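First, the structure itself, so that you have it in front of you.
A single protein chain has been removed from this complex, and every other one stays in its place.
Take a look at chain A:
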Amino acid sequence: MSEPEKAITDDNLERCLAGLTKERIKKAIDQVLTKESGARLKAYVETCVHCGLCADACHVYLSKDKNPIYSPAGKVKRTIWEMIRKNGNVSPEFIKEASIIASTECNACKRCVMYCPFGIDVAYLMLTVRRICHLCGMTPMYIQDTAHSHAVTMNQMWVKDDEWVDTLQWQEEEAQAEMSNLRIPLDKEGSEIMYSVIGPEPKFQAYLIYNMAYIFNAVKADWTMPSTPGWDNSDMAMYTGDNEIMGRVKREHFETAERLKVKRIVMGECGHAFRSVYDMGNRWLGWKMPPIPIVHAIDYYYELLKTGKLKIKEKFKKKVTLHDPCNVIRGGGLAEKSRYVANALCENFVEMTPNREHNFCCNAGGGVINCGPPFKTKRVLSNRIKAEQMKATGAEVLISPCHNCHSGLEDINHHYKCGLEIKFFSEIIYEIMEKPGE
């Protein structure tokens, strides 16, 4: 049985509820349903035969004792079907509820897309609901703050321009204690690689920049990091439905890479950022594929290990399992490369079941964890199924090559006492690689 939840109060939702008019709602829904969306929405809504076969795909549905309201189609019924049926004439309370459903009960992980006989993209529908809620101003407070940060600073965490450079130089100096000639080259024009990270790395996970700088230097990569805004590849505006800000943030990122005349962008172990640069942001800007090749960290490690540039001193000993983040596995096809890397690094690697495209979501991604503390308990209680899946592996270490997954799995790990140590690939690589000068 799933544990009971307490009532949740989100300040921004309450504030918005007080001032939202039915006229504004109607205008927002009309704009999105008739002006912005097109054939997909029409086909999805008219094709769904209410068969419920999508239900078993959803970790929230499974974790909440198969409560029908949490099935993917159930969430669509509680949001967009109603909006269409009532021709946009819904109440502010309805929009508040729709915002909670779309922003905190769906991770837009697209697992259900693989279970629908027609391939109906419920994630797309939920993001459409978020877009409507955004136009009504009805977005949970914490993720809205993140979107504000993107708008103001072009990064997710209100990192100031000088703090960014300062953090990189701090990590460079730290790492020089270990490798005296280590550099984090800033704005080096014509480099082969621009390395980009997400806002939380300089904010509170600077050691990840250290690890990566060490790896780049050890393999003698021709790389650089921008000293200017555009260094952050993350994008919560994509998840609040603030497409305009999403476009600005992505343009800044791509233009920074263009300015530095790099051949490709390598990005850290992040899932949603990959979705933003590879799938959604680029398309908003009119690019079918990213204007500059994007290489996810998993792919880059694969390349380094396959070509023998990265040498391993001794394989990682502990029993390890692997989480498949939706945005790079279902979204980027890196399932086999991820396994190649895991096997190359670890002696004892076991799969969790189900895996690859069918892996269960972390319930943190899709902006859900970014809705912050008010929704934390709900988020953890809505993913019991993941805890069971993790426990069943009997592994000691869980590799999660995605920031959101990493944080979400940490919460689940803690609540359900799974007893796993959760790591990024880069942490394991840093630990076991051959270090020059040693």
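Assume contacts are C-beta pairs under 8 Å (C-beta built on N, C-alpha and C of every residue); 3 or more make two chains touch, one makes a residue touch a chain; residues count from 1.
To be clear about the criterion, contacts and distances are computed from a predicted model.
Student: For the chain that is missing from this picture, which UniProt protein name fits: "Rod shape-determining protein MreD", "ABC transporter ATP-binding protein", "TmcC1" or "Acyl carrier protein"?
Tutor: "TmcC1"
Student: Among A:97, A:303, A:357 or A:388, which residue is in touch with the absent chain?
Tutor: Final answer for the missing-chain contact: A:357.
Student: Touching the left-out chain: which of A:71, A:107, A:256 or A:426?
Tutor: From the options A:71, A:107, A:256 or A:426, the contact with the absent chain belongs to A:71.
Student: Which of A:16, A:29 or A:48 touches the chain that is not shown?
Tutor: Answering carefully, the residue with contact to the hidden chain is A:48.
Student: Touching the missing chain, which residues of chain A?
Tutor: Where chain A meets the chain not shown: residues 36-40, 42-44, 46-53, 55-57, 61, 66, 68-69, 71, 73-74, 77, 113-115, 117-121, 279, 283, 288-289, 329-333, 335, 354, 357-358.
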